[in-house]
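One chain of protein is taken out of this complex; the other chains stay put.
Let's look at subunit A:
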Amino acid sequence: MADSFTLPLRPIPEKRDRPDTLPVEIAQINNQWGSFREVNEDVLRNKIAEEEEKDGLDEVDERDQDATDLDSTERLEQLYKRRAEITQFAMQAHMETMFALDFVSLLLSKQAPRQAETSLSAFLKQVAPLGSLNSEVVNPPPKPESTTKDVSAVSRGWRIQNFNAAANKLLQAASRLETEVAAETRYWNEVLTVKDKGWKVSRLPLERQSLGVQYGFLESAPVFRDRGLASLRRAEDGALSLDEGLIPAKARFVRVRVIQDGRLSGCSKPTRSSFNGDGTIEDRILQARDTVYEDELFHELVREARAIASFGVTTRQNLIQIPASDDLEILLDLVDTDEDVSEPEHCISQQGTSIAEGLARTIRILLAYAHRQNLRRRTQLPLPLTPKTRPVPEHQLIRPALAYIKHMSHVRWLQSLLKDLYGVLHSASLRPPAYTARIFSTRIQSQTSPAPAVENLVGQFLTPLLSTFNGKILTPRASFSIAIHTNLSSPPFGTTFDVSFNMPKYPDIESPGKLSHREEVEAAITHLLLLDVVFTISANSSLKSECNEDQAKRTWESIYPQHGELLIPTPKPNSEKRKKMKIALSRHELSLEIYTVRCIDGTGRGNWEKPSYHSMPHTWKPSPIVGAPNQPSLMDFVSTEVSRL
């Protein structure tokens, strides 16, 4: 192209028939120049000045061109010619491209006929069958030596580089696998160790791809049963770690404290000392298990404590207070095992500690027993389904232990009462036969139930407690028996004393039967022994009088045995003066008073009764010192009184 003749490839803009409508033009102006508001004189002037400058240049150019320009007809002719030329070139290019496409397609149709077919022209398809053209490498022209060398060097370098990369990758993979295998081996070994120890290892139900260990108790309440499963996670180095989820990993235990006379006298120790993060997985599992057990224990204790609030048991947020017996109070709370027990050591007594430890063990054994009972209940044929849910009964944890403590306290009291009374009698040289005590004589059930022996053993502890005291007294064929029942599991709650007498000499005396207060029991027994003493005196003096003929009529006769009163009938029937003896028996002493009464039958009271000449009441007390100055025995005293009249 000699001349720089430019050809517009776009079509020549035609003159529109009619000008744009005004709104269109306004929009166009807005678009092009901005809003009309910004148009003022200065701006317009500046614009005009710019336009003029530009137009000036153009005009110069146009004038130049005009000079060299050909005339218009010639120019049009040339235009058409060139245009035809371009079209021809384009056609030719198109044809050549199509040929090339056909050629390549035909060549490819040997290898990939389906693909090549799409780009093959219809004409060629008709003329040449697919795959009729093939290509083969024939002796290529020999390349220059240097090129071959270059190519081989490059390809060799390339290959070496690739080999190196592959080798690195393989080595990396190998070492990664090695560490992985070591970690996995360690993990699985530890899992196996856990399993060999007897823990249940299984898949987690919600996380199928990870392992878990079951350490909880299947028979616990559902909340605690579900907590008894933790996943076994693998650390980076393959160490096993126990993932307990959201539960605090702190070890806690139920602490039992015994308060005696308002002072702390015993405290139970944690069953297992906590470890400080460096324990083995076994320790961790054990600790988790203990914590679940202790948590459940405390939960059940609180539940039971609320149910037995009528016994005076109070519950705080984290404390259960149980008034056990007279001066004994028990506190239960859930504390961390590593909490510093900064209790004053001097108050801790041996007895208090043993009560606390014993109680701590008892409630744990009883919870285990309750678990077994749950299993038993769960595997029974279920009761028919009803709309209302059955409440879960509270386990018996505190009640049996409390019953035991209460029962023991009552038994001790009765023992001390009997000891005191017998001591008083002994001091008066009366020799009552000893009584027999059978403490915790609950009838042992015959071994018929199919439950294991251990369950039967604990089951006996849950039955009402019974202790019996049997004794004979001085009166022949007379006896007493006291049975102490303690029952906190089923109504009637509490302790009852079943006191029964057998006094053939006083057939109108009825046994007091069931008593529930200690005072009543004391009164009943004291009364019985008083009757016994009165009867003994009258019987003995009459025995003596038999050998002594002249004093045949002068014997003590019991007139009001209920009040401990005896009388000596005078030989002279008309005499108004009689001698009367009044005996009082209490826990501490036996006292005796002699009166002279003026009454015909000696039964008068009130003004007729006057103390006799030596009215000092005579008392017998059990002396604490062995070999104390000997008092005259009751019998001697009584016989002297008879002879003195």
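Convention: a residue touches a chain if its C-beta (ideal position, glycine included) is under 8 Å from a C-beta of that chain, and two chains touch if they have at least 3 such contacts; residues count from 1.
In this text, contacts and distances are computed from a predicted model.
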- So which of "Ribosome biogenesis regulatory protein", "Queuine tRNA-ribosyltransferase accessory subunit 2", "Mediator of RNA polymerase II transcription subunit 18" or "Acyl carrier protein" is the UniProt name of the chain that got left out? "Mediator of RNA polymerase II transcription subunit 18"
- Message: Touch as defined at the start, partner being the missing chain; which of A:76, A:151 or A:218 qualifies?
- Response: A:218
- Task: Check each of A:23, A:140, A:245 or A:384 against the chain that is not shown and name the one that touches it.
- Result: A:384
- For the chain left off this view, which of A:95, A:127, A:181 or A:375 is in contact with it? A:375
- List the residues of subunit A that touch the chain left out of this view. 218, 375, 378-382, 384-387, 448, 450
